[in-house]
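Mind looking over this structure? Questions follow.
Removed from the display is one protein chain of the complex; every other protein chain stays in position.
The block that comes next holds chain A.
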C-alpha cells in the first residue's frame, strides 16, 4: 500500500471510479447489504437509540478527561507487565514497531486488521527492514496481494468481485492446483484459510489494532468476526497493539455500552463473533499467549483536534455505517477518497490529519443528505463538520477561482434583496421559457457539468419567496 495520498485528485479518482464496471458491480453489494441489516438489528433492540446517546456521552466524557485517562491506562498496562509507547507521528510509530521486531529477530510478522497500521504505512516500513508482514484478515489479505489500500474501514476488499479474488489467488499461491475450483466465495475462503494457517503458526510477532483501550484495567480490545486477530496475537512471541489516543474508554461498563451499538451499526450483528479483552503478556503458568505485550499510542494530529470544531470526530468508533449509507461512497467507492479513511468519516478526518490543502475536495464530495449523521452510533455531526471544512477551505483561498467568483456574485445579490428578487425573477422566467413545454433543459451555459449527465429542471410557477409571501397571507387570513 502507498502512504502517499491521492486525495488532491479526488475528482479524477471519482471520474475513473464511475466508469469502472467491475467496481460498480462490487459496490452494488454495499448498497444492498449493510443498510437492511443495520435496520433489523436496531429494531430488535428497543433501547438502541438511547444507547447511542449513552455511547456519545461516554466518548465526550473521556475526551474531556483524555490526559487523565491516558495516565491511568498507562499505569494499569505497566502493572500488568505490558509496555506503553507514545508516538507523535507515523514515523515514530513505525520506528517503535520496527525496533521491537528487530530485537526479536522477526522474519514473519502477522497482522490483524488495523487502520492505524494503514495510516502509518507500517507494511512498507517492515518490508524495508527485511521482514515479511502478512495481513490475516481475509479482506486485508486480498488487498495486500493486490498492493492496494483498503476501500472500506470494515470491509477492505468490498470493491472487488470474486472473479478478481480468484485470479489473485492463482497468481500468488504457488503450487495451487490449476483444476482447483475457485469460482465461489466458499472455495476462496477455504484456500485463504489453509494458506494463512501456516503463516499464523510461523509468525514471530503479531500486530493488531484496538477498538478500545480500557483505562480501568489497562486492557486492549479487538472486535472481529474471523478470529484472525486472536490467532495473530496469541501465537507469536510478542503482541504489539497499535491504537490512536482517542480509543480510550474509562471502564469495562463503558465499553459494554458502546459494544451494543458497534456491531449493530457495522454489520447488523448483535455482537461480532469475537470480542477479545487483552491485558498484559503471558502470565506464570499460562500454557499459551504472547511473551511480550506492547501498546503503541499514536497521536498524528489528533491532540490538535481537541478543543476545536472537529473534536466530535474523535468519538468515532470506526463502524463504517456512515460510508455504508453514503450516496457518494455508493457511487465512487473508497479508493477515490485517496487516503486511508473513506466516506463521510474520512471526509472529515482526512483534512485534519493530512491537511485541508491536500484533502479539501473530500468535504465537498457530499450531498448533505444527512444519512451519515442519522446512522452514526456516537452521533457525530458529520455534515456540520464538512461545512466547517468548506469554510476553512474558503477562508484559506483554496477554493477554485470560478467557485469563489460565483459565490461573490451571489453574495452581491444576496445582500441586496430587491435586486436579488428582480434578478432571480428574470432568470426564472428566462429558464422557464427556454425549457419550453418539456419543463427541462438539455443544455445550459455555465452548467455543463450538470447537463452532461442529466437534464436541468426548468423552474415552474412562482419563486419560493413569492409562494411563501402568499402562504403567509393566506394563513393570516384564516
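By our rule, a residue touches a chain if its C-beta (ideal position, glycine included) is under 8 Å from a C-beta of that chain, and two chains touch if they have at least 3 such contacts; residues count from 1.
Note that contacts and distances are computed from a predicted model.
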Match the chain absent from this complex view to the correct UniProt protein name in "SRPBCC family protein", "Sarcosine oxidase subunit beta", "L-lactate dehydrogenase complex protein LldG" or "ABC transporter permease". "L-lactate dehydrogenase complex protein LldG"
Using the document's definition of touch, tell me which of A:39, A:64 or A:369 contacts the absent chain. A:64
From A:165, A:321 or A:458, the answer for touching the chain not displayed is A:165
Of the residues listed, A:133, A:236 or A:281, which one is in contact with the missing chain? A:281
With the missing chain put back, which residues of chain A would touch it? List them for me. 26, 29-30, 32-34, 45-47, 50-51, 54, 58, 61, 64-70, 72, 76, 80-81, 83, 85-88, 92, 95-96, 99-100, 102-103, 136-139, 142, 155-158, 160-162, 165, 185-186, 188-189, 193, 196-197, 200-201, 215-219, 225-228, 230-231, 234-235, 245, 250-254, 256-257, 259-260, 267, 269-283, 285-289, 291-292, 294, 297, 299, 303-308
